[in-house]
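A short write-up of the structure that comes next.
Showing just some of the chains, left in place.
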Amino acid sequence: MIRFNCDYCEGAHQRILDKLVETNMEQTPGYGNDRFCAEAAQMIRDLCKAPEAAVHFLTGGTQANLTVIAAALRPHQGVLCSEAGHIAVHEAGAVEATGHKVLGLSAPDGKITAQQVKQAYVDHINDESYDQIVKPGLVYISQSTELGTTYSKAELEEMYRVCKECGLYLYVDGARLAYALGAEGMDVDFEVLAANCDVFYIGGTKVGALFGEAVVILNDALKTDFRYIMRQEGGLVAKGRLLGIQFSELLRDGFYIETGRRADRLADEIRKACEDRGYPFLVPNNTNQIFPVIPDAVLESWKDKYAFAYQCRVDESHSAVRFCTSWATRPEDVKALADDIRNS
Amino acid sequence: MIRFNCDYCEGAHQRILDKLVETNMEQTPGYGNDRFCAEAAQMIRDLCKAPEAAVHFLTGGTQANLTVIAAALRPHQGVLCSEAGHIAVHEAGAVEATGHKVLGLSAPDGKITAQQVKQAYVDHINDESYDQIVKPGLVYISQSTELGTTYSKAELEEMYRVCKECGLYLYVDGARLAYALGAEGMDVDFEVLAANCDVFYIGGTKVGALFGEAVVILNDALKTDFRYIMRQEGGLVAKGRLLGIQFSELLRDGFYIETGRRADRLADEIRKACEDRGYPFLVPNNTNQIFPVIPDAVLESWKDKYAFAYQCRVDESHSAVRFCTSWATRPEDVKALADDIRNS
């Protein structure tokens, strides 16, 4: 079985393991107050050209999302996001469990627009019963999105401009940030991202860390007492050093984006094979997730050879599925799949 | 600086690191649906002689506590525990954030008694306004406690008998379970513990895992849909294999309790030194935490050499502090401290 079903099927980059082994018996303070976390946080501030940014390390994406949102919002405020947003669908109601409504916006390609956000804001304030309706307080987008698409620099700038105009925080879920920043033609880097949102996170888990995400807070209003809320939500790691070590290794010398780029290029090979074979895509994109529409009979024939994720039924005899490449994907496995696609 | 301030200053047991390295590139399903988690869960069921137990792996202790409590209680129910209980003091209101009140009981040595629990239950049902008062729903105890003391088999049995009589769940926080089970004269093992509570967790973080706790659910009523709530609370780890691998290594061949026993014996050396020097203890105990009362001047003189935790002021010139040994403590460091205590 070759797994293309997600980007967290393996352990971690060898360099991370090596560093964990190397530093294993060094004694450090707990809860992120160690030299490794300090070093990683500084690397992030440098990459973002954001010397005042607050950086915190959490265990996973759902944890990061719920902690940031709980920290940012007052009780009556909700989160605008794509109807297919991770927080809207796949976090078992984590945001609601902190008391906040997720306000879904239609986004067939996974991306919401600044115009949609503006409209939601306007609709709310113009409603006669506005104060009986959840007030938008934060916009959540993913870079790349759950459908593998990305926001360009211009789109981010426009989104952030609208958010500021409407008094909304902009939060970017970067679980797959490496695969976005490494995408062909992408004009967003850490610096651009940091300049165009209030808070974002740099995904580790899906980019070859054992686990861990780095939350980067740009807006001063969101910095106060963030650690308390990490603790309250169970996201403060006792051996915080583990996260500092991993992010230092991930971010050193451009390794993070390079990791994303490599996986995106491998995904391109699968995309190319689909195109050659005439399989359309549910959503065109250029990152590490590919959503081809494939005959059910073909999918059935592959089920013992490849693991992939079922996305949705398209018609009576076709389904959209998801293939993911990752930091760990082997070129020979991609070649095998591409060949099978072409020959299907 | 030699750190005795906590039991999570280092990384992990070498055997855990070795296994992580060895299995690193094996592809597995995510979220704990992998062979390593299955293996570790089975080892736990075997150790507990509880073939029907549900086992789940979470990232940390606060995460485990809040998830178990949120899963177990209805909105109006609260948790009975020691006023010094971890959930009552050091989790930044994690239980309250899930909507539940922590009902503290006085426990100078860190242990609450079955009699206290029974009294709290009786007081509640006898109150004229009982349905305007938080209803106890679960009893939380720690084994070993925050003050290093332990519950004997008889105490656990009596506590569980009372809990069942009063319709209360009994939950045992085992962050330091190894240090309890390894204590001199302890008559509780995994089997006894599993037979005398509804749910408990086996601590990994403080016993030499990189991170992770294993929640063991004995009571069927608590098993339903537990994974949803893990997800909702941000405690479901994408690369769940990491926890399966670590617990397999920790639990194999008695290693877990042996680890605790070794640390307890090292702690005994520090205890002995305190006794020799005439330093009393805030609370007598026999696990890996030691709480001697020491002159402030002596503590001051040690501050660049040893890290330890401040517990409380005892009088104008004395404070109680905490020294911890752990899975990683070096005998030579214990000897150095013991000598310094005797010579102070």
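Think of it as A and B in the order they're written, each chain with its own count starting at 1.
Please note the rule applied: a residue touches a chain if its C-beta (ideal position, glycine included) is under 8 Å from a C-beta of that chain, and two chains touch if they have at least 3 such contacts.
In this text, all values refer to a predicted model and were calculated from it rather than measured experimentally.
Trainee: Copy number for the full complex, please, knowing 2 are shown in place.
Mentor: In total, this homomeric complex is made of 4 copies.
Here is the rule we use: only the chains that are shown with their structure count from here on.
Trainee: Between chain A and chain B, two copies of one chain sequence, what rotation angle (nearest 5 degrees) aligns their Cα atoms?
Mentor: So the angle, rounded to a multiple of 5, is 180 degrees.
Trainee: Round to the nearest whole Å and give the separation of the Cα centres of chain A and chain B.
Mentor: Comparing mean C-alpha positions, chain B is 33 Å from chain A.
Trainee: If you look only at chain A, which of its residues touch chain B in the complex?
Mentor: For this pair, the touching residues of chain A are 1-3, 5-6, 8-12, 14, 17, 20-21, 23-30, 59-63, 65-67, 70, 91-94, 97-98, 205-206, 210-211, 228-229, 231-239, 241-242, 307, 328.
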